[in-house]
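Removed from the display is one protein chain of the complex; every other protein chain stays in position.
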Amino acid sequence: MVQLIQTFISGLSLGSIYALIALGYTMVYGIAKMLNFAHGDIIMIGAYAGIIAVGQAGLPPVLAIIASVLVCTLLGILIERFAYKPLRQASPLSVLITAIGVSYFLQNVALLVFGSQQKAYPTLLTLPAIHLGRVTVDGMSLLTLALTAVIMICLHLFISKTKLGKAMRAVSEDKGAAEIMGISSNRTITLTFAIGSALAAFASIFYGMTYVYIKPTTGSMPGIKAFTAAVFGGIGSIPGAMLGGIMLGIIEQFSKTYISTLWADAIVFGVLVIVLVLKPTGLLGKEITEKV
Amino acid sequence: MTPQLIPVPSRGLFTERDAGKKPVLECVNLGINFGGLAAVEDFNIMLGPTEISGLIGPNGAGKTTIFNLLTKVYQPTHGTILLDGIDTYAMNTAQVNRAGIARTFQNIRLFSNMTVEQNITAAMSVDIKYGLIGSMTHMGRYKAEEKSARERAMKLLSIFNMEGYAKSKAGSLPYGAQRRLEILRALATDPKVLLLDEPAAGMNPHETAELMENILKIRDEFQIAVLLIEHDMSLVMNICEGIAVLNFGKLIAKGSPEEIQANPDVIEAYLGKKKEA
Partner (left out) sequence: MKKKHVSKNVLTLCAVAVLYAVIAYMLYSGGLKRQVTNMLIPTSVYIVLAVSLNLVVGLLGELSLGHAGFMSVGLFSGCLVSIALVDVLPTPLRIVISMIVGGLFAAVAGLIVGLPALRLKGDYLAIVTLACGEIIKNVITNLDITGGPIGLNTKPIYTGAKGLLPYAIALVFVTVIVMMNLKKSKIGREIMAIRDNRIAAESIGINITYCKLAVFIIAAFFAGAAGCIYGHAFANVKAASFDYNMSIEILVLVVLGGMGSVSGSIIAAIVLSVLPEALRGFSDYRMLAYAIVLILVMLMSNNPRIKALREKLKLRRSGRKEGAA
């Protein structure tokens, strides 16, 4: 029973990280209609930014966090401006390939600058393990959970209540109509990338503090899993990304604990396939009925 | 020329030409509900094997929905569709086509990246007698079957004098030619019933007149039944032998063009209730 709760909580924590990453994917997909394959690698860069901020520049934790967020946001905006914007009219597949190119680019730059040896992410905070009854929960997991929930609530409020959020929703529904209404789709898309990348920065902070070791290829697998989670939840749906990310984390953690670490990946992906076959547009995805 | 219509009890209006023959298409109380809303209700019709009939009604009346029901894009929630006496209940769209119903679409659905010729030969697969192995190896009957398919395609293209377009990409054709290609593609499946969804949409009077001639020519040459949805009344009244009028998913009138034109319910549906003096 104790193990059940602990597994559940670490699953939620892992899931929150996936959810943060998945949100970035889904927002960009919903609004810019593209799959930013390089998203996972932005997280890796964010993690390295944190390492440098504390390790080299000796910044205190708060500034390190801000540095991470700034670096990621700037990176996201630059990538959008130079690699994706020129391809707005191109086929989705061309954009995907370009995104793959950007992903390789980021990984190799990191490889050249930081080397292939793994580096340790600084401990920005030391949290005590928390005892709830007989259950011992890692403090970091709880913090990740709590902060991610806060971020998601803020995001939800932003999207639903603010003017900019409404602009984003409008552009995702119908870019042409939004433009006629005076909404600059260019600026909205840039804003979307900025927010998505900022979320990636937070994901990198939580990831770094939970899993510690960072390599140039670190962003790749979580990126793929988060992408999977976004589609699982229904690509383009923000609540879907949150739900998909969390469920994926829980399934992965339970598989690792109760079945075997070796088979965890196969099980996670297996569950995904089964759910999609049963619900072809993802858990919360919209059924787009084609008009005949 | 006023065709003599023989009122067949309960469902049909047959021309003399088809007298004594069995209907090629029958709908018995056909209907579909979408989430509680009846989009089509109690649709009853009979088509003779070489009859040209029209389905008219205001926008949103359910005409294309009926086409979608006939071709099983939607599965009916009520009623039966009989094609040459056979119930199509268990068939899917592809099977219904192989059984003998072909259609065109309101919004053109061509294979735009394929050539005009390929659009037509793609529809002939049932009649092309080689399979997957032949497709991969080009051995056996491949050469002969491909040659005869190409010849059949050219023959179809000659109906509309479109042989010159054979090797052009379907997406590059002018609008009118694209609509005509859709009709030819449907014909290529060797149907018993041809469903045309607004074939004259976007056409000028000259093109419409040509279309009328061509539909008659197709019916006479291929000896098939044609059911068309149209808003162009000159086309409908000129060419259709029987007309069914739909409003809010229900059949409000059935008869010859003259009867329909004089029918007060039809006039009301299109023009609204006449103001009391």
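Going in written order, the chains are labelled A and B, and every chain counts its residues from 1.
Assume contacts are C-beta pairs under 8 Å (C-beta built on N, C-alpha and C of every residue); 3 or more make two chains touch, one makes a residue touch a chain.
These figures come from a predicted structure and were not determined experimentally.
Within the entire complex, contacts from the absent chain reach the displayed chains A, B. Per the touch definition above, the residue from B:K21, B:H138 or B:K217 contacting the chain not shown is B:H138.
Between the chain not shown and the residues A:I130, A:A149 or A:V292, the one that touches is A:V292. Considering the full assembly, A:L262 is the residue among A:M1, A:V62, A:I180 or A:L262 that touches the omitted chain. Considering A:A83, A:I130 or A:L147, the position touching the chain not shown turns out to be A:A83 (whole complex).
Of B:A38, B:V73, B:A166 or B:I267, it is B:V73 that touches the chain left out of the display. Listed by residue number, the positions of chain B touching the unshown chain are 71, 73, 92-95, 97-98, 102-103, 105, 109-114, 118-119, 121-123, 125-126, 128, 130-132, 134-138, 142, 145-146, 149, 185-186, 188-189. Although one chain is not drawn, its touching partners on chain A can still be listed: residues 29, 35, 83, 86-87, 89-90, 93-94, 96-98, 100-102, 104-105, 108-109, 111-112, 220, 224, 227-228, 231-232, 235, 262-263, 265-266, 269-270, 272-273, 276-277, 280-282, 285, 290, 292.
The rule is short, and it goes like this: only the chains that are shown with their structure count from here on.
Centroid to centroid, with C-alpha atoms defining each point, chain A and chain B lie 50 Å apart. Residues of chain B touching chain A in their complex: 64, 68, 73, 105, 107.
Interface of chain A with chain B (complex): residues 291-292.
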